Structure formats: structure tokens, C-alpha cells
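All protein chains but one are shown at their positions in the complex.
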Amino acid sequence: MTAMTRILIRHEAILGILFVVVLIAMASQNDRFLTTANLLNQARLMTEVGLIAIPMTFVIVTGGIDLSVGSILGLCAILLGVFWQNLGLPLPAAIGLSLAAGTAAGFANGLIVTRFRVPPLIATLATLALYRGLAEGISQARSVRGYPDWFAVLGRGDFLGIPTQLWLFALVAALGIFILRFTTFGRTTYAIGNNEAAAEFSGLPVERTKLLIYTASGFISALAAIVFVSRVSTTRSDMGSGIELEVITAVVLGGTSIFGGRGMVIGTLIGLCLMQILQNGLSLSGVRGDGTTVVIGAVLIVAVLISNLLSRFSSD
Amino acid sequence: MTPILELKNISKAFGPVKVLTGVDFDLRPGEVHALMGENGAGKSTMIRIAAGDHRAEEGEIRLDGKPRRFAGPREAQGEGIIVVHQELLLFPALSVAENVFLGHQPKTAAGLVDWGRMRREARDLLDRLDCPNLDVDQRVSRLSVADRQRVEIARALSRNARVLIMDEPTAALAEADVRRLLEVVRRLRSEGVAIVYVSHRMNEIFEIADRVTVLRDGVSVGTRPIAEVTEASLVSMMVGRDIHQLFPKEDIPRGEKRLELRGVSLAGVVEDISFDLHAGEILGIAGLVGSGRTELAQTIFGVTPATSGEILVDGKPQKIASVREAIDAGIAYVPEDRGSHGIIRAQPLRENVSMAILDRLTKFSVVDTGREQSLATDAIKRFSIRARDARQRVGQLSGGNQQKVVLAKWLATEPKILILDEPTRGVDVGAKTEIHRLMGELAKKGLAILMISSELPEVLGMSDRVLVMREGRLSAIVDRKDASPAAVGAAMMQGRREPARAGAAR
Amino acid sequence: QSAWTGGDDQPTNPLACTGESPAPEPGEYNGGTPTGAPDRNGKDLKVVDIPKLVGVGYFASTASGMQEAAKELGNITVNTDGPTRANIDEQITFVDNYITSGVDGILFAANDPVAIAPVLKKALDAGINVVGYDADAEADARQWFVNQALPNGVAKSMMDQLASEIGEEGSFAIVTSTFTTPNQARWISEMQAYTEKCHPNLKFLETVEAQEDNILSFNQAQTLINKYGDELKGILGMTSVATPAAAEAVQQNGLCGKVSVVGLALPNAMKPYINSDCIQSTILWNTVDLGYAAVEVMRQVADGTLKPGDKTVKAGRLGELPIVNQSQVLLGQPKVFTKADINDFDF
């Protein structure tokens, strides 16, 4: 088998082709779809999910999962509001503290997973409830509003004609690609996902890597919370609920194996964009939201089926 | 006499890889038919075809002279063809009794699983294998490799086999267990069961087999009565050339002291171990399975850090609390369980070889893939690894070549001290001699080597000194000139408690 | 517990205990204006309706009222689409997509008044007519809001009805959807204020959350009954999901006539309990009319016949509706449905 065909049957390549097909199909359906304004706007809308999907790719590559990201997002949003309005801190300090809280929440996840060896699914299922509960308890159902104008720049403003948060997302995504692909940290991540014991026996810092990944997941979830609050200019304790399923869908659609050891950030990005343009394009073509949900489910199955089918023809 | 089972002109390929080509094989009732060949010769594949696990592309299977096709393992089992699998196909989460009887549990009149009878019958079977200490209610995940092997054998015995196929049943067993197993095999043979026996151990073959068939590169080289072959002729049949020197041990002057252990213990497993190891020396560790050799090695290597005692490297006390610290101190460990501790099957050879020295191959924590590539190509050349290129996945290589990859990975750390745990387990004769030759070379370059092996000939053939362990303690250190099978064997067994009789333990 | 868990912190404005309160002056228009809107007078309109969530009976009935108005008018098409969960983020995405697809008008019921404001302003900037109903956004983010009933009016109806059923001294508990839902929070605040003013001896026990989930509402009502035993005289249902579930709990416990259920619910869901005399009443505005009025207002806004400064608006079969609170169209007072008239309604 030539190198070319090997690259072509990679899941990411198939997904890329699928993406282009959908793009063309949607563009031919509606002339408002393929405009810079619409595409940039879609990018703005998907930033929070996209941000969280980057560390989630790492988490899933190690063979783990993090279900608590939506709850961390909610908790950090609430804390931002509480620090700023109820404690009267300056907004930048509140942002810093809220980021720190998210990082701590992720660190706690990492500790439960590494030190106490609780399977990640269960650990984060528990913290999913715990962090959301804290958000509700702390907020006492009150929402915080009236953020200053400069804060809105992050979520609603532009920089050089491109939505501000997209710069942030691009930075995080580039970092994610770089770290996973080129650094020892990335290598260790793959090694853990493929054979954790062998990684341990090779002197790779298994625990530290996992701890860092879950912590990063918490930090980025907090970052997403800040972006989100800035975009909607209010904080509520139910923010981000259910976002974990969207994030995981994007990551597995992007070809990351749920069993670990395989996956790329590029794939996640394609998966994410595919989901977003399906939602947007179908909506513009007059398909209702519930119909779109059905289509996305079907696309997920079809994408995995095709890549399963093709992988039978490859030698590995 | 018509053969009970016959394979005729069997061919099988996995994708583009041809594994078996026109193999013939026949098995008569009441015989032990040994199957031999290098790693990857196709023995296990042939067995799986006979057991209905794989489907052959060409050829036919005859049972009692009549052609048969098996749709799956279940059908073959229905005909009394039972396999003890090489890779120990057990259910870790389930109990011993259940593992033995899964798929054919005893039933009550109402057709329900009869747990009481199942446990009793499992007990009886294990008693027949002489392992009264094995608790039938224990979860298999808690058993040692040797005990798992016993469970696997008990499982095969629990089905009334007409044809019993054993794929390297003794790979994880020590001498005494091997004796008992051979006893059972003889008894089954006398009951008329036809047995296929796969092993890389010559002495077992000569002890038990009636006939032997040799596979080489997926082709049957021939079938001979055991009386017509010698060890040397078998080896040359297998590898296609003569091997003159199985243990190419050279005498190397002993260098300075590299490693010293003073009263090292790992609570409950390894007690009070003291010895020293010098540059250029190969120190063998012998002992029964479960005597704590692997634990000792892993303690030195920081996997399970010592709970007391002192480890000195180059004369200086060294704290070893993690694998990283051990590597930094110049220690390398080639683990016994290659699949789960040595390699990452899904990753390319290149990334496996560089895994232990990743931090040295980086600039600002970015992996220098150029250097990595040349490291890997060097390794392929130096160890003559049979691989397509450095990008081939390690899982696709044969066992012996995988072992070489692990060796290459650890030698890349440029260690001063190399610990080899069962370096040739499940490795065929050809690859084995190559690994032995390599060990000699390394010692000559001044490496201090600690080698754990369950094969007595290997320990005796390769070591300058032999360290014998028993029940987690050091029972003897024997010099090369004094090391005879009798002396070492005695130190291994000495004072060993006789296993209590069946009933008493419960 | 003094605070009626779940209330918001906004100032309250309880109505007088007895007698009709005068209709408040509308005041100066404070809604927004679309920029560069084309002349839509009499033209065919394409309108999208984005409720808080789809899949609940409440918004299914407002949607049916919208279709009724659309059919009557003949020159407007309404398409209902929205999130499957009451989720602010998803609702924003829906609005955004419809702005891009180029509709003439957007009808919305906001999950969060502040969160939805920026995207609604974006719609106004794109020249789209924006009208809210059921749950408002910030005033300048839309043109008009069709208010089903003023919060203090809802509070008065609920508490007067409760007091008339359990007496001035009874104890009661509340079942609400979630504490964060703005409408419910507003009503609870107003109810607390009104009770302190007009029914000071009614004893508030506690508020429990039950999402938009009828089994959970049933369980929560059941637990309240078990916890307080004879002490509990009334249950207030704050949502159209909670009220019938609470009625069901009362009926299944054989407490008809002993525990009153007062709350907001669709008549259809309450008919079994009211017809069997287990429950006396249900309070609601006509949700079908609410949807109907929203479309009528949208048509007139687009035609330019409803302008800032108007005091009333003509809404088809509903006649003249008053304009209140600067830029709101008031549907009317909440209606108390009883056995006498509930069977005349079908929604």
C-alpha cells in the first residue's frame, strides 16, 4: 500500500472530504451560507465547545473521559459573577480567581483519577453533579448582570475583523496541535492511551501527565466560561449544562478513539466544524432544530461506519 | 489406524501476509504429537484452524476420516476438540471455578447453572493437577501467571476432550509444575486422548512426544517419530541451518563494582537481599516461579520501591523511588511481560525505541524526529531486527523481533546496569542464540548484566555467577565453575514446604 | 424561612387588596427600532417563532394560536423552531441562524432577558421586526412585548384564590420549575410582597424545584404532602407542568378537598381533576390567545400601524388590547378557570 492511500483512508481525511461535501451541498442550498460574515459568526458560536474540545482530545487520547467540563463551566461562570459583584473585586481579579477555581476543579478530577485510581467516567460523573451543585448552591439562583463594556469585547467584539474569541481559540488549538504532535508531552499522552503500564515501565511521567491534562481541561473550561459570560453578558448556574456531550461528539467524530491511543487535534477541529456547519446550513435551508439533531446523530454513525469499513482494507 | 484429526493442504493468509502454505498434519488417537517451529512459523495459526477459530482459505479438515467445516470454536468443541491457548484466554473478573466451566456449566434439572456442583468439580480438577492451594472462588485477576496457566489447563481437562491441543502450556510453569503436567498428559494419552503439544523446550518434547512435526515459515518441513530425531537435527529442521553453540558465553574479566544491594526488602515479597554486580559480569538469577525474582528486579528498577535496605550504584548510595530515578542512575530493565510492559503495539518501531530517552531527544521539549529516526534505523541494523522500516508498528513484528525492539529501547539509554527478565521467553531457537550473543557483546563492552531466567540451561550457560532465590529470599550464590544443574536445583527447592493435601487446606 | 426561595431581587409592586386597580399609564416608548427595515406594509411576511423550548404543551398551544392568526391574516407565515432544552446558549444560536437566513420578523420567549439581548439587537440592526411574548428581553432589544398578564396581577390572582380555598390562616408550599427561571422568580417575588400586604396570616412552608419534568413534580408534591401531613393545606404550582402533577399527587393520596392545588396550568391538563371535584380551579391566561396576539402585533408592527405612543392595539378577534409599561401589549388579566367554564376551552 502506498503512503498516499494510507493517508487517504485515515479517518481525518475521510472526515475532511465529508466536510467539503457538506460545505458544497449547503452552499448550493442557500446563498447566505457561504459568506464571510456567516462563517465568522458560526466560528464565534462554536468557540466555547471548541475550546473545551482541545483538552478533551488529550483526555480521550489517554483513554479517559471528562464529563464534568460543563459543570466546571457553570461553576466558573457563577464564581466570576460572585467574585465581581458580591465580593466587590475588580473584574480582572475576578477573572483570574475564576480561572484559578476552574484549574483547581480540574486538578481535583485529576487527583481522583490518578491517586485514587477511580475510573475517569465515574470520577467525572460524580464531579459533574458536585460542581453543578456547587454552582447552584453558591448562586442561590441569582444571576449576575451588568458587566462593563470592555468585558464584552472578548465575547462580542472583533479584532482585525475577526471575532476576538476566535483568536483565543486559534491560539489554544495551535498549542494543542503543537503539544500533541511534537512534544514529549504529546508522546507520553499517546503512550498512556496505548499501554499505560509500558509507559510507566519506560520511566514516562504517567501520573503527572494525566494530572496535567485533567487540570488543563478544568482551566480551559473556565476560560470557556469567561468567553461565554462575556458573550451573553450574564451568569447563571445552568450555563454549559449538556455541553460535555457536544464536546465528546465533536472529538469522537474527529476520529479520536474512545479507547484511547489514537486521535489528532486536527480531527477534532474538523469534527467540530462539520457539526457547526451542519447545524447552521440545515437551519438556513429551513430544517428545524430537532431535524438537525437527527441528522447529526446519523452523520456520527455514518462517519464511524465508513472509517471502520475502510480500515479493513488497510494493513493495520 | 485412521487418524482422528487430519489437516490436508491447509493455506491461510492474513491480508497480504501468507502464514500457512499447503500444510499437512495428522493426529492419531492415543498419541502425543509435538508441533515445533520458530516464532511466527504458524503453529498457533494452524491450531486455531483446527479448533474452528480461523477459517482456512484452502485445504480441508477431516475428522474421523470425514471432511468437516467448523463454523466457530463452539462446533469444534462439540466434537471434543479442546485447546489450551497460548495467550491464556481467561476471564479476569470471574472466579476460578467459573473460568474452568464457562460455556459448559453443570446444570440442575431445571436447566440452571449448578454453582455447587461447578465448584466441587473445579476443585476435583485442580486437585488432579496437584494445586490444592488454588481457591476455586478466587478471582482470576488475582492469580499469578503460573496459576492462570493451571486454570487454563483445568479448563481444557473439564471438557471431555477427544483431541487436546496444548499451545505452549508450560511457558509460564516451573520444573515441578511441568512434571505434574506431563504426568497428566501421559495419563490422558493412556486413556486414548489424542494430544497436540507445542513447546519450545526440547527436553519436554523428547520426554513426552511420540511424533514431531516441524513448521518453518508456514510450510511443514516434515513429520518424524521422536526416536528418529535428535535435538540438533530438530533445531536444524526448524531454523534451516545448524546451530553450533547455543550459549556463546565468553570469558570477560570482571570490572569494577557497578551495583550493590544491602539488605533490600519489599515488605512481604522480597526479604533482605544483598549482592553485588560488576562491570562485564552476567549475574543469573534462578528460582521457581513465584520466588520473587521479578519483584526484586522491579524493586531495583523503582517500579515498586524498596521498603528498606540500601542500593548503591558505583559505590554511592542511590535513592530509587521511581523508574525515572532508576533510568537516571543508569539502570535499564527489560521486563518479563513484553506485551504489557515492554512495547506499545500500536505505535511505530521508531517511537518504541525512543520511548525511554525521549527527554534526551528534545529541544525545548519538542521531539527531534531526525535524531529519533536515525536512532531507530541504527537499532534495526545493529540488532538485525526484521522490520519493513522504522515506521512499522511493533505489533506487526514477530515475538523475537519485538524482544529485540525492547532491548534496543533500553540500550538506547546507555545503561551501566542491564536487568533482563526472562529475555528469551517464548523466543525461538534462532532468535534466542542471537540474543545470547548480544548479551555477551554487551558484557564485553563493560555492561553489568542481571539476568532472570526460568530456563536452567540458559542460566547455567550464560552466567558468571548464579544467584538463587527461594520464597523471596536469597538462598545461594553459586560460581560458574560450581554451577551444576543439581547444585542450583537443590538451592531452588531446598526446604520448600510440601503443598498441603487437598482437603486440609480448606 | 422568610424568603420565598427562588424569588429575584427586583423591586416589587403589589396591587391593592380589593377592587380593580387602575390600568397603569403606558409611559414613553422604550423599545428598540429596526434600522433600515424595508417597507413591509401589506407584504407577505416570513416570521419565525423561537420559544424557550419546544416539546412542552405550553408552547405547543401558543404556536397553535400563532397558526390561527397567520391563517386569518393570510399574508404571514409563522414557523416555530427552538431548543429542546430551556438553554440560553442554544436559543441564541437559533436566533442567530434565523437572522442569517433572512426572516422578516422574529417572535421570541426569552430564556434569559439579558443573554438574548445582544443577538436580538443584532436582529434589529439587520432590519428585522422583533416582538417578544411570554418572557421578555431587555426592552431596547425588541420592539414590543406581548405580556400575558402583569406579574403583580398573576400574584394577586394566585394568592386570592389560595386564600379563598384554604382560608386566611392556612399553610402552603410551592412547586416551581427551577429557581433560575426568570418568570417564575418574578411571580414568586410579587406573591411574597402581595401576601405580606393582603394575606399576612397565610403561612409559607417552602419552595421545591421540579424542572420541567412532570414525574419529578409529582414526586416533589408527594414528598411535601408526606412531610407536612395535615399541616399542609395548599400547594402552589408555578408551571403548567407542576400544577397538574401536584393535583395528581393530591388525588392519588385521597386528599381531595383537604389539600388545595392552585396554580398555573393549561385547562386541558386540569380537566380531569376539576371535573372530578378534586381541584377547584386553575389559573392561566389563554395561551392560544397569547400566540394569536403576538402574531397580530407582529403584523401591525411590520405594517407600521402600531407605533410608539399608541395606547391600544387592535388584535383581531381579541379586540383592543391596552399598552402598558412603555412598550408592552397586555393580553389581559389572568383567568381563573373553574368547573363552570373549563370545558368551554380546548388548549
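All chains are identified by letter, namely A, B and C, in their written order; residue positions are counted from 1 within each chain.
Here is the rule we go by: a contact is a pair of C-beta atoms (placed from the backbone, for glycine too) under 8 Å apart; a residue touches a chain by one contact, two chains touch by 3 or more.
The rule we apply is simple: contacts and distances are computed from a predicted model.
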In UniProt, out of "Cytochrome c oxidase subunit 1", "Alkylation response protein AidB-like acyl-CoA dehydrogenase", "Autoinducer 2 import system permease protein LsrC" or "Inner-membrane translocator:ABC transporter related protein", the chain dropped from the view is recorded as "Autoinducer 2 import system permease protein LsrC"
Listed by label, the shown chains touching the absent chain are A, B, C
Cross-chain touch to the chain not pictured, restricted to B:G72, B:P225 or B:G263, is B:G72
Missing-chain contact, candidates A:T35, A:N86 or A:T293, resolves to A:T293
Full-complex touch with the removed chain, picking from C:A37, C:A60, C:A126 or C:I342, is C:A60
Missing-chain contact among C:W4, C:F94, C:Y133 or C:F179 belongs to C:F179
Omitted-chain footprint on subunit B covers residues 51, 53, 72-74, 77, 83, 85, 89-95, 98, 102-103, 105, 112-113, 115, 135, 137-138, 142, 506
Listed in rising order, the subunit C residues that touch the chain left out are 1, 5, 53-57, 59-60, 63, 84-85, 179, 206-209, 211-216, 218-220, 222-227, 229, 241, 244-245, 248, 252-253, 268-269, 272
Subunit A residues touching the chain left out here are 67, 112, 116-119, 121-123, 125-134, 136-137, 139-141, 241-242, 245, 248-249, 252, 257-259, 288-294, 296-298, 300-301, 304-305, 308
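The rule is short, and it goes like this: only the chains that are shown with their structure count from here on.
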Between the Cα centroids of subunit B and subunit C the separation in whole angstrom comes to 74
For the pair subunit A and subunit B, the C-alpha centroid-to-centroid distance in angstrom is 44
Whole-angstrom distance, CA centroid of subunit A to CA centroid of subunit C, is 36
Per the touch rule above, subunit B residues touching subunit A in the complex are 15-16, 303, 322-324, 326-327, 333, 335, 340-347, 351, 355-356, 358-359, 362, 365-367, 393, 395-396, 409
Subunit A residues touching subunit B in their complex are 182-185, 187-188, 190-191, 194-195, 197-205, 261-262, 315-316
Listed in rising order, subunit C residues that touch subunit A in their complex are 5-6, 8-9, 54, 79, 81-85, 87-90, 92-94, 96-98, 100-102, 112, 114-115, 117-118, 178-180, 185
